[in-house]
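Every protein chain except one is present and positioned as in the full complex.
Coming up: subunit A.
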Amino acid sequence: MSDKDKGVGFLDKIRTWARVNSPWALHYNSGSCNGCDIEILATLTPRYDVERFGIKLQGSPRHADVLICTGPVTMQSRDRLRRIYEQMPEPKFVVVVGSCGISGGVFQGCYNVLGGIEKVIPVDMYIPGCPPKPEAIIFGIVQLLEALKTGRKPEAVAVIPEPQFENKA
């Protein structure tokens, strides 16, 4: 490793550090039932306070780093979703919240529904649930940031709830 490479490595480290610590989010609903959107709004309230991680909701796609998508992609919102994704500056990441955005969910096979978000734009992270809890959304985004830190793709994490009642048959 030459000196020049070392310098570039250092700059890259700073860049990654800044990126991991300041993810600004943009929220887009491409045909969801609003359940997931309400959970996302709940995540942004003082109770969960995502500003602790530097997460801020932005209005403009030009300011955002992370696109949070909910719902299946309908025929009508397909072009809008793609346009919003293209308006975001690089590097950009897409997080899908909810079952519908992953596979189309209960809307799968409808005449006006294309399916999951990944049919239209590349997706980095999936958060399953119908709808996922605010804790699950925060967990998912922190997983994405951890993956950014190491430079790998986020891996699937299984979260199995503890059995709460013993079955006394």
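In this section, a residue touches a chain if its C-beta (ideal position, glycine included) is under 8 Å from a C-beta of that chain, and two chains touch if they have at least 3 such contacts; residues count from 1.
One rule holds in what follows: contacts and distances are computed from a predicted model.
Q: Between "Chromate transporter", "NADH dehydrogenase", "Cytochrome c oxidase subunit 1" or "Rod shape-determining protein RodA", which matches the UniProt record of the unshown chain?
A: Checked against "Chromate transporter", "NADH dehydrogenase", "Cytochrome c oxidase subunit 1" or "Rod shape-determining protein RodA": the hidden chain maps to "NADH dehydrogenase".
Q: Could you list which residues of subunit A touch the chain missing from the display?
A: The missing chain touches subunit A at positions 14-15, 17-19, 21-22, 46, 49, 51-52, 54, 58-60, 62-63, 65, 87, 89-91.
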